[in-house]
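Would you mind keeping the following structure in view while I ask a few things?
One chain of protein is taken out of this complex; the other chains stay put.
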Amino acid sequence: MIEWGLMGSTLMEMLQWPGIVYLLSGSIIGMIFGAIPGLSGTTAIVVLIPLTFGMPPTTAMLWLAAAYGAGTYGGAIPAILINTPGEPPNAATVIDGYPMAKKGKAGVALGAAATASTLGGFIGLFITLAMIPIINRFLMAFSYQEFFMMAMLGLCIIAVVSGGTLLKGLVAGGLGMMLSFVGFDPINSVLRFTFGIQYLWDGIPVVPALFGLLAIGEAIVLLSRGHAIAAEHTAPPSRRQVLTGIRQTVAQWFLILRSSALGTFIGAVPGVGGTVAGFLAYMQAKNTCRNNQSFGKGDIRGVIASEAANDAKEGGALLPTLAFGIPGSSGMAVLLGALTLHGLDVGQDIFVMHLDIVYMLIMAGLGCHVVAAIIGLSLADKVAILTRIRPTLVGPVIFIVCIVGSYALHNQMGDVFVCIIFGLLGYEMRKYRYPRIALILGLLLGNMAETSLRQALMMGSAWKFVTRPISLSMLVLIVLLLLIPTIKYFRKKA
Amino acid sequence: MKREELVFNLFLLAVLVLMLVVNFQYRPRARRIPMMTGLCTLGLLVAVNARTIKNRTRDEFEKQSKSHADDLDAPPQGSNAIYAKKEAVIILWLIGLTALMYLIGFLIAIPLYLFLFLYVFAKETWKVSLGMSVGVFAVIYVIFVKILNVHVHEGLLF
Partner (left out) sequence: MKKLLSAAIIGFFLFQGALLWVPANVKAADFPSKNLEWYVGYSPGGGFDTYSRALAKYMQKYLPKGINIIIINRPGAASQEAATTIYNAEPDGHTFGIWPMPGLYTPQMFFSPKYDVKKVSWFGTVLVEPMVVAVSAKSPYRTLKDLQQAENVRVTLTGFSGPEVVVPITMEILGIKAQFITGHKGSGEAMLAAVRGDGDLVIYTYGSIRKLLKSKQLLPVLLMGDKTRNPEFPDMPTATEAGYAELDDTVAVYRSIGGPPNLPSDRLAYLRDLLWKTMNDDEFKAWAEKAKRDISPMNGEETEKALAKVLNQYDKYRPVLEKYIK
């Protein structure tokens, strides 16, 4: 099963010279890339790959995996500080992270995010190791019906995050879904809603839209209202805040366990998209924790759940990547390319022929989280000062970072325009209390819901939705999620 | 306040209607789901509009805002009317930034915009404006151009 001897020697290799150098530098690079909106852990690997050409494969993989793993943590930093997820999966962290920053608790949030990320990453990798023998059966169980149910679950989150403004939340979600239909209809290859613009053939790019809605909209608010991110009478960030964050997170160990497990499973199924992981974990947290009225207003548990799931999902994504050569996420796709470039063949053999590489990837994944946590936590209170700087300095920089970040994705000015347009939209939505997260969810999931539904119906009858066990349980879950609050609402009225 | 909101709602309505109309020309299978989604959203939007019109008093709205003051999507504090002008100015600056970038390219537009914005709009001092422009430009240049080799848009005029 697990070869402890090999595991141990891999650990030694990582901690000794020169392994430790690569671990440290990889993690730091990954964190920085993750923290800059527009860049991500994936971008970090792309940049590092050419530099790994001369290295032995284990060292190369150590460096790359460290950078990639640290990236997911890095993305939480701007999510909390400036309402901008560093990478799309961090979007769910924004929901409670930014309100915490507004209340002057950025230090706590950062501490929580670092801790949750690390623990989530660890748990994710352990679950992954345990799942290796059953990976085949696991992947075979997810078909179109399950994908559709997952998309529907994701869309239910719209109701969860809309709180009191349910109607507007649904409108925003519906609008997001309509926007997700722009581009090629995946089933018929029919172009929809592109109005003759070739740029739109691939649909509305999510990342620039995300930046626009969340970051630029927020920057406009900051500039027009003239106050810093953190409200005026709040305490300045301090070491103590960070420690509080760590303490409170560790106290929520069961939540972390649940969220990480959820994240790992979602990450292991290719085609779902890891961005959903954070949101689903968030929803799970809100529905299972007591006193959940404060979710959405700066409840630390929201940050914990989202970040734990986020980092766990990458562990899960390793499974189909290594087992089938089918990448579990876009970052994995690049990692796969790197493995190939170094002459490593993936597929079932890798667990036999190159077990050392597998173990190194896992070790690096664990190690980078520790490094990122240490660095992140020590710098958290300094970085949180950002929330106290006057808006006239922060605002324009946010504009520029978002625009350059959007452009950097695919070298297209079109992405910049999308960013700006969604920025204006986001600002207007903010003014009239249309939940932006609802629109984002619609944008992310609309297409997937439609595609999997049509595929499921092409394949078989609609009965399959209820006869397949996983699909059925998800359907029951959805019904419960929607029914219970409705009953409660009517009970209150009576 | 209410009028502005209605304008925004009408804008959303127009977009939805446009999409629904365009949707009609696609093949039946391709248009089914967008149609259902679009119609539902349309219905909901009409309901929202009806609600907004019904909420006669502004107090009602303020009361709602208070209870959600800490939300991610809480409306910005203060009456919108007061900030309308400032808002418009900022948006114009933003559009100006985009136009600038498009026309003269990123490398010049970024420091130029930062400097102008900080000095003219924010009324910061010489030193701060220059320092920020050069600083931010340098960081972006190093990261995006040197390390990532991002092919920076060079602008139409140069």
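As written, the chain order gives the labels A and B, with residue 1 at the start of each chain.
Keep in mind that, in the parts below, a residue touches a chain if its C-beta (ideal position, glycine included) is under 8 Å from a C-beta of that chain, and two chains touch if they have at least 3 such contacts.
None of the values given here were measured: they were computed from a predicted structure.
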item	value
Listed residues A:M14, A:I49 or A:V242, member touching the removed chain	A:I49
Candidates A:M7, A:M55, A:I132 or A:I326 - the one touching the absent chain	A:I326
Hidden partner chain, touching residue among B:L13, B:L42, B:L94 or B:L107	B:L107
On chain A, residues whose C-beta touches the chain left out of the figure	42, 45-46, 49-50, 53, 139-140, 142-144, 184, 186-189, 198, 201-202, 270-271, 320, 324-327, 330, 333-338, 340-343, 345-349, 410-412, 451-452, 454-455, 458-459
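Criterion: only the chains that are shown with their structure count from here on.
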item	value
Of chain B, residues touching chain A in the complex	4-5, 8-9, 12, 15-16, 19, 22-23, 26-27, 29-31, 33-34, 37-38, 40-41, 44-45, 47-48, 51, 64-65, 67-68, 70-78, 80, 83, 86-87, 90-91, 94-95, 97-98, 101-102, 106, 110, 113-114, 117-118, 121-122, 124, 128, 132, 136, 140, 143-144, 147-148, 150-153
Residues of chain A that touch chain B when the two form their complex	36, 39, 43, 47, 83, 94-96, 98-99, 102-103, 163-165, 167-168, 170-171, 174-175, 177-178, 181, 185, 187-188, 190, 192-193, 195, 216, 220-221, 223-225, 296-298, 392-393, 395-397, 399-401, 403-404, 407-408, 411, 413, 416-417, 420, 423-424, 427-437, 446, 450, 453-454
